[in-house]
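The block underneath contains the structure these notes are about, expressed in structure tokens.
Here the complex is missing a single protein chain, while all its other protein chains stay put.
Coming up: chain A.
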Amino acid sequence: MASLIPCPHCGSRPKEEFTVKGAALARPAPDAGTAAWIDYVYLRDNPRGAYEEYWHHTSGCRRWLVVSRNTATHEISGSRDVVLKLSAEAL
């Protein structure tokens, strides 16, 4: 894993300050149906390459971030505050 994670509010900080939640998925609508919800709660892609994850800057600004990480190289290509729109893939 990356040693440093760029926080859009605090700058590059050690990964120990952060907590990862997992895939940055959009929450389905309440009436989206069981299949969509099972997908959201349990099923995860495990791609080799680009991946977007929710990270929490727990010991920093306490904002939730969407971090773009390459699962093969661990390279982090960017991060943004979670209020900014999720990418088209996540939606």
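We take it that a residue touches a chain if its C-beta (ideal position, glycine included) is under 8 Å from a C-beta of that chain, and two chains touch if they have at least 3 such contacts; residues count from 1.
Here, contacts and distances are computed from a predicted model.
Engineer: Given the choices "Amino acid/amide ABC transporter membrane protein 2, HAAT family", "ABC-type Fe3+/spermidine/putrescine transport system ATPase subunit", "PROBABLE SARCOSINE OXIDASE ALPHA SUBUNIT TRANSMEMBRANE PROTEIN" or "DNA 3'-5' helicase", state the protein name listed in UniProt for the chain not shown.
Structural biologist: Its UniProt record gives the name "PROBABLE SARCOSINE OXIDASE ALPHA SUBUNIT TRANSMEMBRANE PROTEIN".
Engineer: Could you tell me which of A:Ala23, A:Ala50 or A:Val82 touches the chain that is not displayed?
Structural biologist: Touches the omitted chain: A:Val82.
Engineer: For chain A, which positions touch the chain that isn't shown here?
Structural biologist: Given the touch definition above, chain A has residues 1-4, 12, 14, 19, 21, 27-28, 30, 32, 34, 37-38, 40-42, 54, 56, 58, 62-64, 73-76, 81-83 touching the missing chain.
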